[in-house]
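Note that one protein chain is taken out, while the other chains of the complex remain in position.
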């Protein structure tokens, strides 16, 4: 038996081992970081709901205030991406895309929620990519369009929670109507992407459910106020008065 | 509205939030550590197979040598458990058991493989607990009997790989027969635990499959050698000779 | 495996099985009690309260004809509630030191109903939110805490059940002519909801049940809204209008 | 969403769809080639080799009657193998810079068959293991590596397919009267297996296929064993015995 | 296998197949009847009742123009209900002695719809809950009980379907101007619910469907609330009493 | 294998592949149209109708700023609907004689959406149910029936989708101030439901979707209830008649 | 609900729960026995038989050191098998008249293992197939048949398990040097298989398990092939005859 050749094969495979180990380790690190991003983003979403529920002292625009605090919270996730950057350079990003994707989507969900509260619009692709770039505008990673859309699609669920739990508060009835129109628009805007972004179809049906919940809530407002002839704001006042009495 | 009372409820729930956050964070840390243990253990299992395949220069007992290197590799996992220790003190261990369990089972699988190679026996519960205790014998965690058994049950799969890939080597035929008897014994020993350890039933059927694979391999050896009247060692020699010729 | 090791292991595992068997019996016991309490408390939805001044007189009359009214109801729940401590004691005696979390899942559901009952009784008597330590005191003893205690999540589940029930009560109170109760409930539940909003939950049962709270609040709000607009709770005038 | 953003996004996504569509066409092309090569190489199992001295004469004869023999077979695979580079070139032109891993899954399976074919051809010609860079050179060009290259796992999958085929060849070589080939295969495969043992694999397809290698080695070993005991490969004596 | 044994086995297997085939036919028959009844009873949701005094006159008028009203509806269901006994008789004749439980699952679903129909008819005629022996009497005969009888769980499933339908009826009665019906339904359903609470149900489909009753009750309570709030109807004293 | 036989087999297999490929393209075309129609029709939920007098003025205003109102919406769907015939023509040309049922599953889902769109347009324009022959006429031509036609089950699936949408519309119409629509929907859907009840449905998916209609009906009934209770709208006498 | 009716219902439900609880205990008992038997019978795979002449001497030696050999094995299973009748008696006493089929599913799985054990013991002692009446006689008594009996499908499931085990035994017998056993097994199993083919199996699980028998037969055939090829054993003429 040619011992030299044997050694040769073993040597080659030793290189492979290093490659494969390095690959698995990196994947593991990215999965961990991605879990962290998910947790940070989830906390930010709760924070936003919380601020919107509290908003006791209206010293300043509560929506803007919430958005600011939300964005602050997300900075932590951005730091993580900055740290991940060198592990997902160039094509490596696509190699590890599956490990990174869940965190990215949750991040986009949180960011778009903060953005909606402040501006009443969807955060744009460029704006999201911007938050994932360093000061000189160099991206930490190439934001996949699919993740952008899937993250936005999750937003509708949070908006449903926001609309329904806000209904009982001053101005909540008007807000719910706004959110209803917005989510309806989202649903119809996203529809055209369903043939090209596979996982979007499932999320669209969740969006449909959320939309129907908001529609039902808005319906209830209209039915009840139709019994009398009062604008929604007047209703808020009357209710507030009877509770405080 | 009684503002003081409101504050009170919010204060109480603020405490809850801290509790829940701390709980989730800890769970997250333990899951990460457990993934690390799993990876370390898997690498050790591969290392053991590798050493058993190599064993070129028989300067010393290859089995003992493998076991030593395996145990060395597992020391890294033991360090992780030592670090986890303060997070899973007392009842906390049971609270986070589900997060810790997969890593623990993989660790036991690797440890029992090393142990089998050296001693030809199953590592005992006390021996496993011993490796998970500090120098003064204080356990890092209370080793659950279930995890011990489930880890051992996975060992049979590795033994199947060990027996079949070893068959082509000198002494491999005899070794395969030994492993066959050992795995058969494991299967029958574990059977009595199936009513009390739920997940064991599924693993027993994997063991059965492994056992049948080993039985088939041993059968093939016997059938072929029955055609002639040669003891297995003689066969090894003849084969070695014809390859080197 | 060494036959002795095998036997030892089997013995230990069978001890666990035995403990589970015994705990199951205690849980069945606890379960019977909590069902019983839930059954009695369910009657609150057809029970006029004293505080409802409008129907006070008819209530008096009703009492004479032996209808249970709120205090009577509460009085019949309290002893069952207290007796839960016996079951807790029995469990604490069964559970090995430091293994509370190992077996906890077996009785979580029953415990949550017990928490709900305690919280409902407290709300009905004092209008206050019962605190975790207070429920814990009612259902068990501090000194068992290595073996049996009340986890935050079970307490929170119990509170959500309370809100579910209060939204029903707000509706039924109006039917029974009590127009103050919905207002009280509204204030109480909003405060509680604000508390819940503080929490960062995972996507688990608690989160899902918390989401459902929004519908209860909405329902309560609608009742308050109906009452306000009909000026039944607010300054009374033009009662005729609301009749249409 | 802003209608312009929407349109832009859609445009980008549709570009991706288009790229995929075009890559699919190239993969179909590559697939056709690899199937073709696999088909030709399959004939090796009924093809006597030159190296088999015992049947050499009959082989000669067979050649005259135009039976493909190994070198002929190899010669007919080589040009197809080389033409794979055209497909690779076409793909490299399609794939955007740095997005190799994004689309890679689309052709992994075909590429592995190509690797297998290259490795089989190499084994049949030189008896050597082809190296990753060598296969890579045959199938593509270094300068495309941001767009198209050969991943370690695909190379390894190709080698496993080679072993699967070699265990069949060991059996069929004997049938065709070639008693040297199994020995050569045995040595080659064992060495390769030792290489595979170096790797720490996850529980994925590669791991599962690697596990299956053991059976191929066992089979090859049995052939060697049969030959050794029958003294066909070993020093020839008492040939009669083996006939029984 | 011994040919005789084989024949015996085959005979047993084929008997089984044949019985199932024949039972299937009878079940199809029963199914047709229950669908028919459910279809007729479904019309109740658009049928004004006599007891609704507000719309009494229009009802009279409607009767003239041959709109079905409740008693007419009931009268058209009764004969179908009675004819179920024929199917039961046919099944009893098919089922071998002692094998009732073997085949029972084949018609459980149809039987539950039959129970629901019987219970709905009883509610509509007398306002009472039909008892298990009474439904059993309507659908079959005591003397067949080795071959065909009514299991507790099927009776209870039928009652749950009744409540599902009554919550719908409460809503539709209001639409049709009948403001008394929801009150009646509320009292009936609450009493039934209290009964269910006292049953020792295991964790199976029955338990799950029972849990879903809460939604029906809530809906009915909300209807009663809407009526009370608008002073369109109110529980009468006697009704409150009977709730005790 | 005989080379000629082989060629023939391959030819048959490749014809199949080719036809499927071409049909896929047409289905993609059809799919785009049905998506488009569904998208436009979806806007109905935010579109005030002319018949809603309360919001009439604001509607006028809205029209000026070019918001689609119902007739406009319908007008924009009709041409797309008609253009479906082109796709059907293309498919009919592709499908070999007698092989309609072989490929039918490929476009069933799109066809059902087309049926739904046609039925929705008909409901919105005339308030009537479109018949199977009428949809078939819109979507294809009688003379193709060996190659392309409309199966009963696809027609029924389309109708179920219509009901799903109408229950949503009942809710949203109220939000838009149109209190008559829910009454109209209620009558239409109940009649349709009664029709479905009389069909002998064996098909599993169809049966399951039909069962789900109950939820839609319940929801519509609750909307009508809300309106009647508040005297915002009421079923007219003639409507009650027609329900018979 | 009428309190008496309620009590009656509860009584019925609780009887059911109680019977199940008690049957469960007996099933646990039976289960322990069947596990035990299966465990002992499993040792057959490492037990040399007397008929194996080659290893006879070593066997003798083994017997001295008390390794179980086949007859010893059988003798240790028989008493357990017989004791199953006690469990059957206990169950027969528990099960109400006519309700055998209601509870049967609770012990089917254990009973099948018992059938398998009985059939294996019979094969090992006499080489014959045990008949249904014979197993029934071993496991229970004819006079209980209203309450406890052996269903055809459980018998057949037991036989399929036997074949699964025999294919393993064919392999292991060779390992133990017994070259006759596979031949015997082959004849026995082929005959059994031919019997199964003639049964009219409708039952899905049974049918699926029967289909899997093909793999067992193939395995046994390959063992017989290996032996014949090497002239280690050969089917005798009479055996060929009996296959007819």
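Just so it is clear, A, B, C, D, E, F and G label the chains in written order, and each chain counts residues from 1 on its own.
One rule holds for everything that comes next: a residue touches a chain if its C-beta (ideal position, glycine included) is under 8 Å from a C-beta of that chain, and two chains touch if they have at least 3 such contacts.
Since the model is a prediction, treat every value here as computed from it, not as a measurement.
From the options F:23, F:72, F:90 or F:132, the residue with contact to the chain not on display is F:132. In the complete complex, the hidden chain is touched by one of D:174, D:189, D:206 or D:224, namely D:174.
Residue positions on chain F in contact with the hidden chain: 1-2, 5-6, 8-10, 12-14, 16-17, 97-102, 104, 129, 131-132, 146, 152, 155-156, 191-192, 194-195, 198-202, in rising order. By the touch definition given at the top, chain D reaches the unshown chain through residues 35, 39, 42, 45-46, 62, 65-68, 168, 171-172, 174-175, 177, 223, 226, 230, 242-244. By the touch definition given at the top, chain G reaches the unshown chain through residues 190, 194, 197-198, 218, 221-222, 224-225, 228-229, 235, 237, 240-241, 243-244.
Methods note: only the chains that are shown with their structure count from here on.
If you match contact pairs by residue number, over half of those in B-D turn up again in just one of B-G, A-C or B-C, and that pair is A-C. Mean C-alpha positions place chain D and chain G at a centre distance of 48 Å. Chain centres here are Cα averages; for chain A and chain G they lie 59 Å apart.
In chain A, the residues that reach two or more other chains under the touch definition are 1, 21, 24, 43, 192, 227, 243.
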